[in-house]
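Shown here: the complex without one of its protein chains, the others still in place.
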Amino acid sequence: VGITAGVIGHTGYAGQELINILKRHSGVEPMILEAPRGGTPSKTSRTSASKALQQARQSLAQPGDSSLRRRSLEEALAGGRPDVVFLATSVSISLDLAPRLVGAGSRVIDLSGAFRLPTAASFETWYGEAHTCPELLADAVYGLPEITRERVAGCRLLANPGCYATAANLALCPLQRSGLVDAETLVVCDAKSGVSGAGKEARAATHFCTVAENISLYGLMTHRHVPEILQTSGLTEDCFSFSTQLLPVRRGILATIYFRLRPGAQSADVGDVLHAAYADEPFVEVYPEGSFPTLTSVINTNRCHLGYAVVEPGRRTLIVAALDNLLKGAAGQAVQNLNIMLGLPETDGLLAR
Amino acid sequence: VGITAGVIGHTGYAGQELINILKRHSGVEPMILEAPRGGTPSKTSRTSASKALQQARQSLAQPGDSSLRRRSLEEALAGGRPDVVFLATSVSISLDLAPRLVGAGSRVIDLSGAFRLPTAASFETWYGEAHTCPELLADAVYGLPEITRERVAGCRLLANPGCYATAANLALCPLQRSGLVDAETLVVCDAKSGVSGAGKEARAATHFCTVAENISLYGLMTHRHVPEILQTSGLTEDCFSFSTQLLPVRRGILATIYFRLRPGAQSADVGDVLHAAYADEPFVEVYPEGSFPTLTSVINTNRCHLGYAVVEPGRRTLIVAALDNLLKGAAGQAVQNLNIMLGLPETDGLLAR
Amino acid sequence: VGITAGVIGHTGYAGQELINILKRHSGVEPMILEAPRGGTPSKTSRTSASKALQQARQSLAQPGDSSLRRRSLEEALAGGRPDVVFLATSVSISLDLAPRLVGAGSRVIDLSGAFRLPTAASFETWYGEAHTCPELLADAVYGLPEITRERVAGCRLLANPGCYATAANLALCPLQRSGLVDAETLVVCDAKSGVSGAGKEARAATHFCTVAENISLYGLMTHRHVPEILQTSGLTEDCFSFSTQLLPVRRGILATIYFRLRPGAQSADVGDVLHAAYADEPFVEVYPEGSFPTLTSVINTNRCHLGYAVVEPGRRTLIVAALDNLLKGAAGQAVQNLNIMLGLPETDGLLAR
Partner (left out) sequence: VGITAGVIGHTGYAGQELINILKRHSGVEPMILEAPRGGTPSKTSRTSASKALQQARQSLAQPGDSSLRRRSLEEALAGGRPDVVFLATSVSISLDLAPRLVGAGSRVIDLSGAFRLPTAASFETWYGEAHTCPELLADAVYGLPEITRERVAGCRLLANPGCYATAANLALCPLQRSGLVDAETLVVCDAKSGVSGAGKEARAATHFCTVAENISLYGLMTHRHVPEILQTSGLTEDCFSFSTQLLPVRRGILATIYFRLRPGAQSADVGDVLHAAYADEPFVEVYPEGSFPTLTSVINTNRCHLGYAVVEPGRRTLIVAALDNLLKGAAGQAVQNLNIMLGLPETDGLLAR
């Protein structure tokens, strides 16, 4: 247990899950890094003071749980910097803190979108603001382990993928790379997410009375996760339709993906490619053709479940990907990346439930 | 109030809504038709005995509400047949009763799928059973008022559309008929439904613990509503991908439809065509481009709300259709059809909320 | 339709319901009164700007609905004051506006708690702030029609009861007044409410992820509705235990009330008293002994349903009261009071669903 791992932004949904996972991890000592006054790391950190007592109580409630160490960010940067720092923060906070942490010698795993796109220009296009540390982009590694694992090992700045992008890419990448997707026609990803994906901040859109007994389309084509899907899968924007819809559930993503099989491909290829791609993966499971995962089959796990079907006529293909947006879509995948970066067993901390 | 309207299958979800609407109708006298012993009209009629007291109480509870007349089916057929009979029954019960009712001189509005497809052969293909009264098919009119209104007036056997088909066709028909849909590529309809769409019968799939905090794909490509969509919109099966997903809500359908605009069409055409098609329709509303309906905007109404967007590059188009599966998707539309059949004001009974 | 009725605070949950009801009312012309800049009438008015488009659309969507007249408050006070003004506002706004409106000659129906308690001192005790217009208290009438109807007729300042108080008092008043309640022991009211009862403001407590799959106790003994219950029922504080719990539903209150029958009373008295008390009431229904209402039996109605049971040994009695917190618990009862005040049919506007 020589590796120290700091978490900045521990009061948000993803940050809480990070803490929970790291406490179960056999090879890491977690600590909370608190930003100095006037520079709190995320919006939810500022508004969650009322939750402090409750969280303290829940920690105390867990028998045998020594409460976590807390350090100020400045202190951590000055003296004993953590070996790794997780940024469960907004894009702008990550842009501010990542250079300082990298400069101090910590490895950084960033859960925001600040380092997912390859250039400052593409960042500005999709995020609508300037990138303030473009010099870090060349070294940042996009960490979707099942697809980019070899680049994750040893990297010092890891961009943890978006939750929707993880679901879409795990479904699409093996098929697109095997040439099965007819991208001349249309590839559709109709994604549905639980409310925790919209963050912890109380807004009209997350009020119970708005969400319950309802579903609403809130992202469309221009969602920030689209470029992640395009760059990793190799699809082009003009063939890819994407929308996101808010479900009356707390957590989970279900992405339903439709495309036409490329001429010359066989229907059986879809299952063959998916099963081959994930045969040895601890966190991805491919169902038999015609069976489809639901949210409850993946919630509270770091797993992504995939179902598929190919229907004649028209070689119409459907893939369903399900995952927990806070785990395989955020904190769980971040720890999976940590394990790969540091050469630890990839499942450490991630199998407890 | 000279028109008598009988309801068979009044204990199911759609049947209950029918009763509620007909009680508000200014030109119709509703009555419940009860099937003889040993021939109860629907599955829920057999299992809902325990609800009788509750329903009786709710009727009594409504001040000024004289309880509905009840007659046995045989009695109604023998003597004073109702002018119109609604069949809120299963396909097999409808196949049994419709010929007898038509023979007795009643007009019939059938909410099952028994008379929606044009031939006995297509019925057998999609429903997996033989059609026992194919002679009625030639006279049956598919009643989606906004698209087929002129044929509804005066008809004697009306096939009320499926809930998914209503949503999909109201979105697709004007666009496809105007030549805006590129059917060479792929047209996708990702439909989501509340649990009442799965019927009142208690099954593992409708257990609260199965549905809550979950979403599951349960229909795919081969759903019985697909041929209704194809025949009414003019799309072909090989370009049309369709799936249905069960939401943790009680009622409502949201259908998200994706296609590519046909070469030569202008982006502005989509809005122009939709707005023109529905400008005078009392029950369809088209939102401004980029605004999308939610379930709560249509629940408890007979309305269908449509939103749309067209995005470059790729002329990718998205249409969202929302309606209440038990009203515009079933009982409400059935009464709308009744009004047209009999020359009554089309909105009678349907605006109370 | 000579009576004009203004609504201040039309964007809150209760205000929206008021508008909906008044549009159905046959004898009232509703209008929205908008407070001047810098003096918006309620918190939700300030934060709901983003909803304006949606609400406008919904109004437009309702066929045959001429949009409501809107006037500024100042204009309404200066020239043609409305005959009646509903204050769907916070206590402090009501304290500010009520004297001006009464002074201008309008009748006022206040949905806040500003005028429910008899003295400035009791108001300060329970609301923790000074009462700024105590001179109005003597004329204010507490309007729970089934209990205080005779005082409502003709009054000029009506205090509309709290939602919990309505449920508890309709259950308790007839029994307590008939001497059936053993107040020497303990009277318990365990009340549960949907989230709309907590208001439209987005807070951590109303975030979907906080509320779903949960229930939490949030009021206890000292809830502001307690003095309304005590003063109307005649119970004393030291025997009355009260708590409120937030349910994962959007609307509705279920109050479960426990007490011991007073020595000498007969078990059958409970049902006799309740049935006699409400035999002629259009909005209260008493179930047979041992049957209990649920939320869905009253939602979207102005009705209160009561169930009861008496169990030996110990003459333990249980009463369940269910109502819709926004209708019989707020806007519906306010219009019921309006009807009584003005001598209109008591159910006008209130039976549409």
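Going in written order, the chains are labelled A, B and C, and every chain counts its residues from 1.
Following the convention adopted for this analysis, contacts are C-beta pairs under 8 Å (C-beta built on N, C-alpha and C of every residue); 3 or more make two chains touch, one makes a residue touch a chain.
All values reported here derive from a predicted model rather than from experimental measurement.
Q: Looking at the whole complex, which visible chains does the left-out chain touch?
A: Taken over the complete structure, the missing chain's partners among displayed chains are A, B, C.
Q: Considering the complete complex, identify which of C:A78, C:A121, C:A153 or C:L217 is in touch with the unshown chain.
A: C:L217
Q: Considering the complete complex, identify which of C:G27, C:P99, C:P118 or C:P248 is in touch with the unshown chain.
A: Among C:G27, C:P99, C:P118 or C:P248, only C:P248 touches the chain that is not shown.
Q: Contacts of chain C with the missing chain: which residues?
A: Missing-chain contacts on chain C: residues 184-186, 188, 190, 192, 194, 212-217, 220-222, 237-241, 243, 245, 247-252, 254, 256, 258-260, 290, 292, 294-296, 299, 307, 309, 311, 313-314, 316, 318, 320.
Q: In the complete complex, the non-displayed chain touches which residues of chain A?
A: So the residues of chain A touching the missing chain come out as 53-54, 57-58, 60-64, 212-213, 282, 285, 287, 291, 297, 300, 303, 305, 347, 351-353.
Q: For chain B, enumerate the residues touching the unshown chain of the complex.
A: On the chain B side, contact with the omitted chain comes from 13, 47-48, 50-51, 195-196, 200, 202-204, 206-213, 248-251.
In this text, only the chains that are shown with their structure count from here on.
Q: Any idea if chain A and chain C meet via the same residues, over half in common, or different ones?
A: Counting which numbers both chains contribute, over half are shared, so the two copies meet through the same residues.
Q: Based on mean C-alpha positions, which chain is nearest the centroid of every protein C-alpha shown?
A: B
Q: So how far apart, in whole Å, are chain B and chain C when each is placed at the average of its C-alpha atoms?
A: 38
Q: In whole angstrom, how far does the Cα centroid of chain A sit from the Cα centroid of chain B?
A: The answer is 40 Å.
Q: Nearest whole angstrom, what separates the Cα centre of chain A from the Cα centre of chain C?
A: 46
Q: Could you list the positions in chain C whose residues touch two or more of the other chains?
A: 212-213
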